[in-house]
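Here the complex is missing a single protein chain, while all its other protein chains stay put.
Going in written order, the chains are labelled A, B and C, and every chain counts its residues from 1.
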Amino acid sequence: MRLKHLALGLAVVTAAPAAAATAQAADGLYVPLFTYRTGPYAGSGIPVSNGLADYLNMLNARDGGIGGVPIIVDECETGYDTKKGVECYDSVKGKNPVIINPFSTGITLQLIPKAAVDKVPILSMAYGLSASADGNLFPWIFNPPDTYWDGAAAFIRHAADVEGGFDKLKGKTIGLVHLDAPYGREPIPLLQALAKDYGFTLKLYPVPGAQMQNQTALWLDVRRDRPDWIYLQGWGAMNPTAIKEAAKIGFPMNRLVGVWWSGSDDDARPAGAAAKGYSSLDINAVGSNFPAIQDIIKYVVDKGKSQVASKDKVGENFYDRGVMMAVLSAEAIRTAQKLTGKKQVTGEDVRRGLESLNITAAGWKALGLEGFAGPIHLSCADHNGHDAVALVQWDGTKWEKQPGMIEPIKDKVLPLIQSAAEDYVKANAGWPKRTEACDKSS
Amino acid sequence: MRAPSSREVRLGEALLAVENVSLAFGGVRALTDVSFDIRKGEIRAIIGPNGAGKTSMLNVINGFYPPNTGRITFKGEARTTMRPYAAALGGIARTFQNLALFRGMTTLDNIMAGRALKMHRGFFWQLIRHGPALREEVEHRRRVEEIIDFLEIAAIRKVQVGRLPYGLQKRVELGRALAMEPDLLLLDEPMAGMNLEEKEDMSRFILDVNQQYGTTIALIEHDMGVVMDLSDRVVVLDYGRKIADATPDEVKCDKNVIRAYLGEPHGISA
Amino acid sequence: MLYREVGQYKTSYAADMAIFPILQDRIGLAAILLIAFVVIPLVGHDFLLNTVMIPFLIFTLAAIGLNLLTGYTGLLSLGTGGFMGVGAYACLKLTTIFPHVNIVIWVLASGLFSAAVGVLFGLPSLRIKGFYLAVATLAAQFFLEWCFIRIPWLYNYSVSGAIEVPLRTLMGIPVTGPTATSLTRYLIVLSIVVVMTWVASNLVHGRIGRTWMAVRDMDLAAELVGIRLLRAKLLAFAVSSFYCGVAGAMMVFLWYGGAEAEVFAIDQSFLVLFMVIIGGLGTLTGSFFGAALIYILPIVLREIPAALGLPVHPSTVEQLTFVIVGVLIIVFLALEPNGLARLWQIGKQKLRVWPFPY
Partner (left out) sequence: MDILYKIFIDPFVQMGTAPDLLVQTLWDGLVAGVLYALIALGFVLIFKASGVFNFAQGIMVVFAALTLVGLHEHGVPAFVALGLTVLVMLVLAVGVERLMLRPLVNQSSIILFMATFGLTYFLIGAGQIVFGGSPKVMIASDLFLPSGAIEFKGLGGFVSLQKIDIAAVIIASVMVGVLAVFFQRTRIGRALRAVADSHQAALSVGISLEQIWVIVWFAAGVVAIATGILWGARSEVSFALQIIALKALPVLVLGGLTSIPGAIVGGLIIGIGEKLGEFYWGPLLGGGIENWLAYVIALGVLVFRPQGLFGEKIIERI
């Protein structure tokens, strides 16, 4: 029985991807989505995955795809597990994907070296490797609209604004509560540089993954050190626990600011009213009051083609984050179609499309998403944009967008990106030189 | 002190001497001030009713338990504590009342394991298992096959010992002990639970070992008939104390011994 | 009637002690090697090589490593992930400091470092046994995990905190890094795994293997036949960690091509332990079966709905995969607690007496 099983299995494994590869290449734009709705981080993964898939499905239902070519949306469940992510990549790369959203920093790191070889552009929207913003060294990787360093810099600017100027930061103590993993440690070098420049003290509060829901001792440290501000770079169950603990020690909520991945509705909701005043950086608007999102409800959710648990989840902060990922992917494809004049574009075309991506305020409006996000403009050299970010504040039950946008401190961030990118290339001996030409429009 | 045994002539000097050994677990005294010796080449029996401390005595001799007081002289060297490993190195081998075989291994491997101390080829030869390592393996295999033939267990050579019947397991355990080529062989109830035929076989093996290889043997046994037939001298323990130490015939008539065994008269009348 | 040992007489002890004494087994082995070295490279595409075969072989090696410790020596360890990580980070440091030495040598040498760490954390095993020891090895696991994250020197101070794998070549052909083809990497992994499996089989069939099994089956009696327990246990920890370390180094350098510390987390330890138990404790073939079942089966299960064209959402497939794997584990254990290797043996036994039932 077992032998038969194995034989069947082997047959499936050998045959399936090959068969699928020939079938799907011709008649659509193959867009694999690495999503996760399972595992310990599913809480953060579900809303983003839903927004991402629903928007693309809506384009298919409403417009028949992009430029008349249907999008083949193919979700691959990663469970936020790098191993499965790589498995997903290997299973889709034979099917000529035009763009890949890995939706995990760990998986992105695996794919960065492979992308150039396999000619697949990677869109890691506001996550992944900060250094990959450098288009000259990372022609195939895109991480708009901001890197984690932009986020941390924007937080410092916000703190300075509230305190009354950058000079007021001198002598202040700023804490970073972060997941003790590469993702969480990402802002450290930038904050260290800024601490030197502006004269504040940086305190680090690492949360090991296994301690996500057990942070009491750490917040006692916070109570002892009394930092003036805290920046939270957490993920999954770490966020709600941190917010609850902060409330417990009486930390002033309006001095607690999260990166955009710490701003899920599920992060603040468990603390409820106690989290009032907690704010989070944001790169997209919140809510479903946009024509395009109403279209999603009309064409996808109401038709029962969405995975969302209930309609009121549409328009939550992380759902809209997923929509934004989808918009950037779709617009990159559209730009590629314009650039090349063909409808059935390839990964190489979409890479060019991403480098020429330009969504102005008017562009957002035309998409039915007026004011949904700031203008996005990428170029050959700049794969990020380092755009201004918004701030949203929890009012006890939902997120409220705060007026104004916060510019990251570009003159501090850019040199750091430059040197980090060079270090990366040095560490990865044999890193290929960029051979891809730049388009005029980019 | 003792009446001369019929075989006294061929017995040499004391191989092992136990002097004033006491052992207690918590408040329970297992052995109290026990002294006796085992001479080179003899078969020494240790008997006594259940709970008399016989197994504890063996455990002290081969180092499982350090005695609380007293000392043990083995091959002229006195010591109070010793690890079982050191006992093995010194040439003491042992079988157990309830079997202590490597149940997941084959008969062959069990007996080969008995050669552990005699095999010396290093780790790196073992990695490739050719050349010296293989030659050594073959050489010891030859030696082990002799023991297998001697114990008549060739048919079960490659059977996992956990699946063997009890009597055969006892034999394999004896084989493992023999593979160590010990100077002193401790047998803890080698015939427990055996039928008459198996007992006869086992008695034959024990006598053969004693005579062919000149191995000194100390054995614990309940079956008085066996004890009388096999042993040169007998130590009798009761409640952890030595109550007699003489030839089998003398022990049989000792009134202390008879009193100690009154609870189980069948033991002595067998 | 094909599978018969009748008429195959051994004329020397050396022949009798061969690891595959039966002719048909030797032919089978040759066939498997032929398939692995020739057929799969000829027909294999990237998915088969990179997603199925390479990880399968790497996990097999790790499972063999853990099997030497848990299956052969009876010491339960949950630190496998950590020991694999030591190998990976050691390999990174070695190839960074000595970039001109062949990477394959470093992959193997990195095992020595995890062997050393394994010995260190194996020291308590003299006193601590069973589940208590398992939890003690968790101390190693969590401490090592912390080191991988907290000691930037280990990951060459890279900003991402991840291991970044540089390009290394062997006779001019890229072996690691993005330009190395999956075929090259597959052949290297396969060669290492085959050689190390052969070595492991030599060890367990000789004096050292008997020593380990004796410690496993009854450590007091083992000491009595002259086996030094601490030495035997530490040797088992060392060899086992060596295997795990090499597996870890291969995992990062020849499979992932870069990794975060997270891949060496506790889950990895559990995964390898499953493979060992399901495959069969104390059998090397079992490690292959275990790795196949635990690693390849979920991949197959995930591909089935798509292959059959069933409209099941991938997240549901994933959840169902969990359910099915969970049930299968229990079913297999109930069917044959001694593992798949035992089932395999029973199958062979049946074949031996075929067509007669007994």
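The definition used in the following text is that a contact is a pair of C-beta atoms (placed from the backbone, for glycine too) under 8 Å apart; a residue touches a chain by one contact, two chains touch by 3 or more.
Predicted model only: the values in this text are computed from it and were never measured.
Screening A:Y41, A:Y55 or A:W431 against the full complex identifies A:Y41 as the residue touching the chain left out. For the chain left out of this panel, the touching residue among A:R223, A:K298, A:K401 or A:R434 is A:R223. Among A:G68, A:G164 or A:G250, the one in contact with the hidden chain is A:G250. Residue-wise, the contact with the chain that is not shown comes from A:P208, picked out of A:P208, A:P227 or A:P408.
The omitted chain makes contact with just one of the residues A:P240, A:G353 or A:G374: A:P240. As for the chain not pictured, it touches chain C at residues 76, 124, 127-132, 135-136, 138-139, 142-143, 145-146, 150, 220-221, 266, 270, 273-274, 277-278, 281, 315-316, 319-330, 333-334, 337. Mapped onto chain A, contacts with the missing chain fall at residues 37-43, 45-46, 180, 204-214, 216-218, 220-221, 223-224, 236-237, 240-241, 244, 248-250, 266, 269-270, 272, 309.
The rule we apply is simple: only the chains that are shown with their structure count from here on.
Most remote from chain C, judged by the distance between CA-atom centroids, is B.
Across the structure, the highest number of inter-chain C-beta contacts is found for A-C. Distance between chain A and chain C, defined via averaged C-alpha coordinates, is recorded as 35 Å. Look at where the CA atoms of chain A average out and do the same for chain B: the two points lie 73 Å apart.
Each chain gets a centre from the mean of its Cα atoms; for chain B and chain C, those two points are 42 Å apart. For chain A, no residue reaches two or more other chains under the stated contact definition.
On the chain B side of its complex with chain C, the touching residues are 62, 64, 83-85, 87-89, 93-94, 96, 100-105, 109, 112-114, 116-117, 119, 121, 123, 126-129, 133-134, 136-138, 141-142, 145, 176, 180. Residues 43, 45-48, 50-52, 55, 99, 142, 145-146, 149-150, 156-162, 164-168, 174, 177-179, 255-263, 265-266, 292, 296-297, 299-300, 302-304, 306-307, 313-315, 317-319, 322, 340, 343 of chain C are the ones that touch chain A when the two sit in their complex.
Across the interface of their complex, chain C is touched by residues 2, 6, 8-9, 12-20, 35-38, 49, 75-77, 79, 82-83, 86-87, 90-91, 93-94, 105-106, 109-110, 112-114, 116-117, 129-131, 180-182, 185-186, 189, 208-210, 307, 420, 423-424, 427-432 of chain A.
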